[in-house]
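Here the complex is missing one protein chain, while the rest keep their positions.
As written, the chain order gives the labels A, B and C, with residue 1 at the start of each chain.
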Amino acid sequence: MKKLNWGMVGGGEGSQIGPAHRLGAQADGNFVLAAGALDIDAEKGKAYAQSLGVASDRAYANWQEMLDGESAREDRVDLVTVATPNSTHFEITKAFLEAGFNVLCEKPMTMTVEEGEELVRVTEKSGKVCAVNYCYSAYPMVREMRQMVASGQIGKIRLVVANFSHGHHGDATDADNPRVRWRYDPVMAGVSGQFADCGIHAMHMASFVTGDEVESLSADFASTIPSRELEDDAMVNFRMSGGTVGRLWTSSVAIGRQHGFDIQVFGETGGLRWASEQPNQVYFTPVGGRMQIMEKGESGLSDEASRLSRVAIAHPEGFPLAVANIYVDLAAVIRGQTAGALPLAQDGLRSMAAVYAAVASANNAGEWVDARPPMFQT
Amino acid sequence: MKKLNWGMVGGGEGSQIGPAHRLGAQADGNFVLAAGALDIDAEKGKAYAQSLGVASDRAYANWQEMLDGESAREDRVDLVTVATPNSTHFEITKAFLEAGFNVLCEKPMTMTVEEGEELVRVTEKSGKVCAVNYCYSAYPMVREMRQMVASGQIGKIRLVVANFSHGHHGDATDADNPRVRWRYDPVMAGVSGQFADCGIHAMHMASFVTGDEVESLSADFASTIPSRELEDDAMVNFRMSGGTVGRLWTSSVAIGRQHGFDIQVFGETGGLRWASEQPNQVYFTPVGGRMQIMEKGESGLSDEASRLSRVAIAHPEGFPLAVANIYVDLAAVIRGQTAGALPLAQDGLRSMAAVYAAVASANNAGEWVDARPPMFQT
Amino acid sequence: MKKLNWGMVGGGEGSQIGPAHRLGAQADGNFVLAAGALDIDAEKGKAYAQSLGVASDRAYANWQEMLDGESAREDRVDLVTVATPNSTHFEITKAFLEAGFNVLCEKPMTMTVEEGEELVRVTEKSGKVCAVNYCYSAYPMVREMRQMVASGQIGKIRLVVANFSHGHHGDATDADNPRVRWRYDPVMAGVSGQFADCGIHAMHMASFVTGDEVESLSADFASTIPSRELEDDAMVNFRMSGGTVGRLWTSSVAIGRQHGFDIQVFGETGGLRWASEQPNQVYFTPVGGRMQIMEKGESGLSDEASRLSRVAIAHPEGFPLAVANIYVDLAAVIRGQTAGALPLAQDGLRSMAAVYAAVASANNAGEWVDARPPMFQT
Partner (left out) sequence: MKKLNWGMVGGGEGSQIGPAHRLGAQADGNFVLAAGALDIDAEKGKAYAQSLGVASDRAYANWQEMLDGESAREDRVDLVTVATPNSTHFEITKAFLEAGFNVLCEKPMTMTVEEGEELVRVTEKSGKVCAVNYCYSAYPMVREMRQMVASGQIGKIRLVVANFSHGHHGDATDADNPRVRWRYDPVMAGVSGQFADCGIHAMHMASFVTGDEVESLSADFASTIPSRELEDDAMVNFRMSGGTVGRLWTSSVAIGRQHGFDIQVFGETGGLRWASEQPNQVYFTPVGGRMQIMEKGESGLSDEASRLSRVAIAHPEGFPLAVANIYVDLAAVIRGQTAGALPLAQDGLRSMAAVYAAVASANNAGEWVDARPPMFQT
């Protein structure tokens, strides 16, 4: 199968996320890095792109040049990944979509709900794909849970409990570390700290697995390290379409938790549990029965799950290949093949609406607020 | 050491809780069952008491007779355990306290806050012990956590997260089972279902381990099985004296969770985690360091913990011996020896106030309410 | 039900095992401590017995006096527990059996195979019970495994793998500690160190769960701390009646393992796993299916398991109540009721034969030797 051409904005030398995307895009041989504007420093970015095998005429000084350059080519890139600082996601993603490119945008897709709604409209008009990198949703066993819920294996969903709590920002003596501090500074991080950073992954997961959307919520935020303006711990209660009750705890001061992202889904006839630190298992309990340990790679899994696993049962697969699975599905979409359930622009928009709703609720003593973007409220 | 005389009200043949108390009281040879009014059916209760070794003149027809009979004896019982239906706890406990007996009352201590305040006053006046059976607090490693927090090993506490969620009432087809149904019926259970039944253990634990009291709370209740009038799932956010943030999730429809009672405590310099299904370990993480697995019986534990363990390291000890530990401490108190941190009448009162506060908050869209009993509000 | 009279030899003040037996015998109200010769120091033993509630005329100076005294009484003890130093087990147990008492003997039952055979003969002649305290076999979920194997739920057994490895003797700088040293000194411990101390529990468990007897074995012993004459680490391969293959590893220098006693049983149609540190679960996997977590207290367990559990599902029960379960079954036997599968004199004998066989094999480069006592070889 012909490789697809891939371009990247951001993710230059020294970035954490750049290598994850390059591994993800190239691991399965679907994409080849054909173009890039990798760095705010134009020369550095061009040199680095070439060191990664990009031809010199496609190693661009900035995203605008890349947009122009690629638009003019017959062999223009099939997909652009946007991995720049958060505040620039909207502008760049919008520009590439409008020029007819497929885009994978890092999270958060935008900084406001209004921008999110605009991207949904632009995407629709463009006829292109605008995916958002909620990559945890691409773990094989997360896809399996979604499939199990969709096919009714645990009945109507009553309750979903999702956590994303770690302790890596729990050291007050390290709170001025620039790598940490910006996340709690509204000038740089926006309206929310830990909820927007981590909690939103858990909220997306709740929707992704249940197939329900968050409709309203009540939030309790805390800055347990007092110097922080934004919250480092949050609890969000919510209600979903279909009446599902939701609970979501997120924290960055939970010392001892490493990557405490997990989800529990409880339906009328069974329960499911998955945790990101051991992503290759799902714990399934039919009502009145015993807990069963499901394993990635076991026989009888759904196509959604088995298609996204590369090695045999009980050979663990981890986070980088979950990112790769996003690219597997993007390649399928671009090639017009059957793809799985990719997180798309409307998910990015819903997340932003939930962030703003949580902030509004937390600022008003936990009052219940509508968590839907205006365009989806009717 | 001379054995203490022990009497029991309730806990007759076929009761679940009776055997747990008898094992608890007698396991360590501190108490001997000397008197009892074990059953609502007087003849059955007297016969059963005698089958357990109680002399015929101390096998009573009902608690009033027992109160009279024991009050008249020189060798009156040193301790009375009240293990009758919930709605009778207050009356019986009050009567025995007023007559000068020490009492261990099953939980809930009362059905209202007013009754709880009265018991606190009665206890104070009596000079006797009124303990409440929050027995999880008597696990050795729970005592160790309390000691660690008290001695500053994890610094000032920022956050406590406690859960008590199981799935044993998750089967809607079993919801009319009388063993289950009464818990969600206000006529029999009072104002709250799952929160009063299980969640309150988690809330007591949060106070017990941190040494802080719950001051205010906001609750979100749900009856995920619609036929239930009372909640089967609840989330409670709270604030404690000293500013600690609290999160508490309790559920009885979390299918797959067996006895999901656990607590996490996060301070400025470390974190702790304990779970009731594996009660002999505590997970301790110093800030910036590695998680360490602490084991019941390891060298260097506090006296609070080591005193309450009977067998060597890594020989598990379970729930019945946690109940027994309550009796170990009661024996010590009665004998005037050094005892550990027993849950007392004021804890029973605070629990009742928290239950009423949670109900009030849940009924008012999660508004924040004072969770303290009136007598402790000033 | 009338309480049974119980007597104890050994287990005096300060002993570790005495309290475990007293808790075990009295926890369920079956036995009352009626007689005792608790200490090598006669006066101390008599005083301690009386402090535990034994009448002064039944607080004996030594076991011979107790034998005479109890033999002469109408209300003689129904059961004698022998918890003296290892080398005296044989003599005392034999004497009480011959005088018509039921006996529970601590492990090891004897110091030689010949003594073991004699006790089997004496027991048979006496018509009494001679039980040996392989108390791990009395955990409810161990009984459940035995029942599952017996009823064919995992088919014909192919393989059993049992380990009992800890690290509590791994500190060479502590090797001269008298509490540790005697175990590796043939003068005090006999022919074997760690295998006789811990490994033999694992070997008994292998037989207990599978219902097969060990027929032959090959052993590899090591003294990894060179000053030790006896082994502190051993691997034993064995073959059982019915052709089952066995593997057994035991160690006391496995630093980081606390109480690493577990067993895995693999049959034609399924596998089982149990570990003593989490004794309330069994992991069951049907061939071609998923691992299922079985819980003590779940519905549908065998009578063998459910009879020996005191509290509801997922309330953990630990080691002291496993000891208590031995007494539950002894009480049933003595009362002529249905009892479970108690470890008996022939098990004590088979263990001793296996110890001697392992030593012989290890001394001869692992040659395969018959592991059966002579009286069971034909």
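One rule holds for everything that comes next: a residue touches a chain if its C-beta (ideal position, glycine included) is under 8 Å from a C-beta of that chain, and two chains touch if they have at least 3 such contacts.
Quick caveat: nothing in here was measured; it's all calculated off a predicted structure.
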Identified contact with the non-displayed chain, of B:Met1, B:Ile293 or B:Ala365: B:Ile293
Option touching the unshown chain, where C:Ala42, C:Ala61 or C:Val161 are the choices: C:Val161
Footprint left on chain A by the chain that the document does not show: 1, 3, 16, 19-20, 22-23, 26-29, 32, 51-53, 166, 168, 258-259, 276-280, 295, 310-321
Where the missing chain touches chain B, by residue: 290-295, 298
Touch residues of chain C, complete complex, unshown partner: 154, 158-159, 161, 167, 170-172, 218, 220, 222, 224-225, 233, 235, 237, 245, 247, 249, 251, 253-257, 264, 266-268, 270-273, 283-288, 291, 365-368
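The rule we apply is simple: only the chains that are shown with their structure count from here on.
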Reference chain C; chain at largest CA-centroid distance: A
Centre-to-centre distance between chain C and chain B (centres being mean Cα positions), rounded to whole Å: 35
Chain A and chain B: spacing of chain centres that average the CA atoms, whole Å: 43
Residue list for chain B, restricted to those that touch at least two other chains: none
